[in-house]
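Would you mind keeping the following structure in view while I ask a few things?
Shown here: the complex without one of its protein chains, the others still in place.
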């Protein structure tokens, strides 16, 4: 049962230090809780949906993130000028910047997330690994801290046995990662990983782990209040990845049973509590094919894929983040958390499938969006909007909920059939392919699934009838050569139709 | 737990004998189950969304329903020509026409609904009242069959005591209804009700009931398979009515506790089972302020407001209707049904609030639709579409789901803020008023709530700033006097913005 | 550009002038200066930021001319009918609107089909007597005479389709 709210100093105004779909999603939560919102925007985002929907909107700077959305000083200044009680950082940008969280604390503005100290302890991969070891959490055999030298790398690899994996300590997104199957490849991989890590993250610290073959990526959502209570909200399966980026996420996982969920959940809670963690966070694990799980890292913020957890638990994570930050105790207990049904999310990107999946910014000339039962879209676009070239290519998250995994897949395919984004290229076709794939449907997926799928050539039987397409092309050309009709009929017959439809 | 599917002769194609949002909603369910769809349409609906989305579309006839959507003979002919295995009638039109259901049985096309015999036994108010008496269901004191004369009316009223209510036996929607508080008003009311019933339904049969003061309208959703299993899926609260038409529906009811839910649910199941009822149905009750419930009538079809039940049970009623019609046993048992969270639905109508709420058909010039967490829209409109004058003015159903009633109300208000329908007038403003009303929020509502609310003048503090409106009007006029801009900036400055946004 | 906007029963005087940087405008409203950032997102959909407050405004360009308003816009869920014109013609029209005397036209207040005509040309009618019944979306609307008088014109017959503002009859 939901506990009644305790009296607490409620926020009156929140500054949302982000853009795109997540800024809009946070704005909606604030609206629902009766809290005014302040949007911030760069020159590229004056016409973005998060600016249009917010109560207040303030200009930050030029398009590059380093001159706008990463300028914590400007953002704190706007928070102070507008009298915002709190700042929600979303994901990306400043969301995992402990210095910014600390600056908020000093400025007397509540940062909606963990305290800077917990963020530092769990945000870096190496310090998080030490914390995980301290609470006895299983993790992949390997070095706890950065490798001091190539010699140490040889020693660790020898101890844990090949195949092994090199990773950047400060990293993410696959940068600085190298798989090594034989001793003789280690030196070259070590040097390449170091230089890639340095370029990407400004630090050449790398560490070494046993390579888990065909692993699944499973993560546990946690929520902790400022009174010592901490809950786990079940797992998300994020094994469908490309270039180490998540493409499709779902909840629950098809391979996690209640006993395993409980073991993973309790381990995640122990880790968070050991560092005084508060607010929402996610503990990421690899799961091998014998149901062993290994700690990977912790994300000290709201995740992109939080909606699938919301749909199966019936909770609203952003509402709860705000209530926690207001100092309220969690309104429920672990026994109140029940998973029901199945949810799957697609990350819709502006990318060109015919051109190496490179980004495809530009104007959205037509937009037909899906709807109806079980479909949620968290989106930051509209027809006529120009998707800027400066930021992440994510346009929207399309999420289906249904009683079973099979029906959630069918529902998502139905919604994809209704979805048209014209003017820019998108990965909508990729989701059709994944969701129709037999391996995906029967669920023996691992983090290598998508790369294997994409290595095959697409099945010949693509949808869409060429004859109809050719005829339609002729109709469009015909319409181009005559004045734009004022009614719904092609060409000159429109007047009679207008009359029939009661428009005269 | 969901039981595994049993093998059964699955439908390959379903004809949807309806239009508007419900036709689209059924199409989506078919798509999700891998079943092809056949749409039918009148001249007024060639460009309607249900025609555009369906796999096949066939013309029925001129706009009047009597010449199109009520032509069961034409519809059966199309079903036969297209090889449809089944017909889903939606609500309204042929959905409660037992003769049509029988004609389908004879033609070897499955009617997705109860058998004609059960429809006849429970569809008429007077025969349903006899069936309710037979299973010991509480009902409002009064006459079981049509009153033979004014003298009988006096006798019944004397026995059950004033105030009393006259109702049309064949009726619905408030037509032929008269409340009588004193003996001396009975004769005039009797004659008026008879003539109104005759005009509206072709039958002047009326009956008399005790008037329940400040009643709530509570209804129970049931589902029955063709193997004798019957479930209740909780209640819906539909007390917010205007001219006896439902305006807002929610699930669960704020005043129904688990014990009352069970008593009402079991009574509804007993009634359905006594007549061999199959498929989805709804038993409507009045609830007085002492938690006594009285049988009102049964609707032998899917209801407009079924989505609120879907959201709190996590089930899909149209999927289950189709599976039942395919001969499958229900995939769950009564103990599997758990209500979670709260859902509220608004029926969005084309009607003019400044003009007595009269219908407002016409072209939709702008459409901005809400989205995001917890919002479902079942809708049959799009920007540019001409809402025809021949049919029901319902445009869309906007539904919010949230963990609590308080948050569902807040979420719906948030979604209403995002919603703009231009070109025709709608009742969107009415929902803002209802949902902000203190009585609605604290839930002491009854079927007279809305009439009382509308009798008050709206509070002066309406949203929207006049200054901003005046300035915006000037900008629109300014834009009218210059050529349509090709970019997102007002007026002549657009070129520099286009360059800045990377469009040159 | 200087405009007179009649909105919510008030006449507001608005002057617009583009400022130096794109999207910025110097605006005066009834003589008070305002600094405004405005973008037309697409025709009929406007974003305005005034003093940090963000507003999305939607124009209803095909709005029927009920109550004599030519246009309407939507702001924060509220519909604002408005009219823009130069002061001279506005005064002229007001002067012509006249009092209760003179012929009165009965106009369709909703689109629909004429189902019944209750009076005929030359017939005497009372104030509030029904004149024509229009039906749309299964609802009927009886239009009544605004005053006692004589039906001098009856322009529709049953079965006609009418739209908002069409003149149905004249009473004098």
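Each chain carries a letter (A, B and C) given by its place in the written order, and its residues are counted from 1.
Everything below uses one rule, namely that contacts are C-beta pairs under 8 Å (C-beta built on N, C-alpha and C of every residue); 3 or more make two chains touch, one makes a residue touch a chain.
Predicted, not measured: the structure shown is a model, and the values here were computed from it.
What are the shown chains in contact with the chain that isn't displayed?
Touched by the chain not displayed, across the whole complex: A, B.
Have a look at A:181, A:365 or A:404 and name the one touching the chain we're not showing.
Counting the whole complex, the residue in contact with the absent chain is A:365.
From the list A:230, A:248 or A:428, pick the residue that touches the absent chain.
Answering carefully, the residue with contact to the hidden chain is A:428.
Please identify, in ascending order, the residues of chain B that touch the omitted chain?
39, 46-47, 51-58, 82, 382-385, 502-504
Touching the hidden chain in the full complex, which residues of chain A are there? Just list them.
Residues 350, 352, 354-356, 358-363, 365-366, 368, 389-393, 416-417, 419-420, 422-423, 428-429, 432, 462-479, 481, 484-485, 488-494, 496-497, 500 of chain A touch the chain that is not shown.
Methods note: only the chains that are shown with their structure count from here on.
In angstrom, rounded to a whole number, how far apart do the mean CA points of chain A and chain C lie?
Those two chain centres are 48 Å apart.
Can you work out the whole-Å distance between the CA centroids of chain B and chain C?
Once rounded, the distance between the two centres reads 33 Å.
Cα centroid separation between chain A and chain B, in whole Å?
Each chain reduced to its C-alpha mean, chain A and chain B end up 37 Å apart.
Check each residue of chain A and list the ones that touch at least two other chains.
Counting only residues that touch two or more other chains, chain A contributes 46-47, 53, 384-385, 502-503.
Counting only residues that touch at least 2 other chains, which ones in chain C make the list?
23, 39, 41-42, 53, 111, 161, 163
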